[in-house]
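Taking it in order: structure first as structure tokens, then the write-up.
With one protein chain removed, the remaining protein chains of the complex are shown where they sit.
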């Protein structure tokens, strides 16, 4: 049984940050702005969050959960500000969104390392102490099965992830804002004619993606390391893939993130799963699983892509 | 910035790794910096624009053009470049300190360093042995080894580790399981963390983390599962409370010594094989995180290792095609009390 | 005469790119000024002198650096014309590198002087084959090229690592072997003239191949039926289909052609006698991703890619020399990012042009 807990736990490790960032991307794209800048935004989020954390920990300003939340707020803010560059280009200047997204990826990585090196006398890495893991949540941790699955050896960010999933679904599908956002992604002319400000709404979509990707960058780093080295190792692009895989809809994005997280886990934890370990295939074989499985699944599920119709097309009032 | 204000006489050039890689680059940089600051010499860190022999050569030349007198080069990647440049008259007045490799010719064969080239290689299998020995002596029977990339230095640590564990087990009349893996990277990642967590969950008690920043992920895994880690290269106990000991090679000391020798006019080229005997490798001096293993136990085994009365199979003794495989015949034959689970 | 030149779309793109570069440099200067005020002027001077900073030595470095990114840039640009964002370029590049290395090192039955030709062509074909995967998935299964490209990159990476380990592994360095100089590209007198610092380099032929392929791509795109179909598919898939074009075949062929360019790009730097090796670390090659900004800065035009790649090489060489001061090299990345960011405004800048022209025309009409 403990193997199940373990697999679940590790799946969360991959799935939660991917899901949060992918949900962010979803808001941007459902509003009609392609956001390739996720990688860069994640880096900026992680950088500022960890930078702040490092500062707070060395100066003993904050600690524990308050520090985690403060760092997340910083990461969110940084992600938000950074994403505004994309929004400005994509929305106000009708820029090619692929180009501006790529630009921000380069810029994000450059800025994070440049600043780190400059303020740390040449050192690129920013270290932090992980004081945020929860051994067991009092009460909840002792619930049979569920307690072991969710409430032991966990991070508050896991619950935040689930909360965000629910929130994203509600926001997109059930609220006025969601309706406006979706209309701007599908048919901005219609939205405009209905008196909705396409620009403002799209800004909001990109802003949400910036906030979520910023936070996602931070919580990607916290459980896996003790320092931030200036990269999120392509997880921004993976999040984009998860978003497309999840067909731009919140619940399916959740599913896609967990599928990907699970196959990732299998590919690195196979040696702990007795019957798979027995096969003793080469390591590379297992490492290929998540990518090959995703491709195969995509081949079967991509016929009816639900990409928003106006996704990536700058809104120009006068073009019909 | 990564250097001093005055003319950089002491230069460090890395390959693709940076100066806080928690590995030899970092140790070497600390040495360069400390020496430079203390003695008022200019120092500088350079990273090549492209990571190939041409790029390394260009950066070495750049360092020279900027006034370097001592150039420290950690890592095998510089072997070909040094093989060429040491024959170049223009570089004969510059002292080179090479860490972990010696110059190579165009065919990839090692060549003798010239008198201005100090090539330091370490017997990593010795601290590796000590680490394995100490861990088993301390009572651990389920061990892990995670190397970054199967470089000779990394392999040496691993092979020594297995043999140390084996000898301790033999002495205690036990058998020991070791999981053995090269992560294929010197950087942290969720994948490595998952792998390590998987091992810990499967019963592994201590993992020898042997590859720069992968320790970040292994520390995180150990912390979550309340398990232990053995650090590498430098004393890593301050980086995580999960570190019980570190298998060290004293890159920092060597670099500092050689820079000093250069300024003191005592620089001596050639290949220098650094070992326990001279105190250049060993375990970190603090034994407080062991349960049973004591300083006295260490001193005893250390003596045997350094005087050569224990023979340790190293990378050099194994067919190069093994690519770091711990299951080669001559290694297997000595591992009587260890079962190695090699995940390749 | 001049005004006619200015009215051309191409000219506008060039001007837009130049404006972007200008802004990128200004921002770079400001950043240097903020973080290293004392060295700002000197630093910026080094940066601007770039490929000329240390004479032929840096000039040859610039050329050498531009070769792979010119090819990956061309790859991205070519696919972009069919409307696809080929983010799978690192994989196509990597597989080209591996195939070229394997052939040069292992196919000893081919004479030394000819092996580079086989290596380059096979590397291109390997890149093309690898690009077929996203191509087929898109054409027949409607799989988004971005996501299949990302997946294929990782798959390729893992396979290549496995391939290196089992064929051309150098255990001392835990990396691939190097291609022997004798089996590299031919060295021309010009190589000797340019690479004063390095007697092994042979990048001139590589550069000529790269530039030649860019020109070839331009011809394909603008002068041939295939190019006509390719752009039609890129602009309007349905209309292309209606007109009897096989839009699936066109898409697949276009991606394969793009992959070919990336594959060749993967081969060239390893054949330059620079001692470059393939790593077994699980990191995708930078040269692949760096093709994206090249394509974008070159406004997806093959000829534009030549200049964009040279420019990138230029400032990267300059950036490298910045290390002599206390300015982190990443300032180059920041400048590149800013340039690309401004390049995304091309449409806006062109718009400003259009407005300006309309105003001018109005004034002229007013005179009459």
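For reference, chains read A, B and C in written order, and residue numbers begin at 1 within each chain.
Assume contacts are C-beta pairs under 8 Å (C-beta built on N, C-alpha and C of every residue); 3 or more make two chains touch, one makes a residue touch a chain.
Note that contacts and distances are computed from a predicted model.
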Omitted chain (choose from "Inner-membrane translocator", "Amino acid ABC transporter ATPase", "Dihydroorotate dehydrogenase electron transfer subunit" or "Simple sugar transport system ATP-binding protein") - UniProt protein name: "Simple sugar transport system ATP-binding protein"
Neighbouring displayed chains - absent chain, whole complex: A, C
Which residue of A:146, A:190, A:281 or A:296 touches the chain not shown here: A:190
Contact partner of the left-out chain, one of C:47, C:77, C:185 or C:245: C:245
Touch residues of chain A, complete complex, unshown partner: 170-171, 174-177, 179-180, 182-183, 186-187, 189-197, 309, 317-318, 320
Where the missing chain touches chain C, by residue: 223-226, 228, 231-232, 235-236, 238-246, 354-355, 358, 361
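Here, only the chains that are shown with their structure count from here on.
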Contact-graph distance - origin chain A, target chain C: 1
Taking each chain's C-alpha mean as its centre, the one farthest from chain C: B
Computed distance of Cα centres, chain B from chain A, in Å: 36
Chain B: positions in contact with at least two other chains: 1-3, 45, 187
Contacts with 2+ other chains: residues of chain C: 36, 161, 328
Partner chain B, residues of chain C touching it in the complex: 36, 54, 57, 61, 64-65, 161, 165, 169-174, 177-178, 180-181, 197-198, 200-201, 269, 272-277, 280-283, 316-317, 319-321, 323-329
Contact footprint of chain C on chain B as seen in their complex: 1-3, 5, 8, 44-55, 57-59, 61-62, 65-66, 76-77, 79-81, 106, 108, 149-152, 154, 184-187, 320-324
Partner chain B, residues of chain A touching it in the complex: 2-3, 6, 9-10, 13-14, 117-118, 121-125, 130, 133, 153, 220, 223-227, 229, 231, 233, 264-265, 267-269, 271-272, 282-283
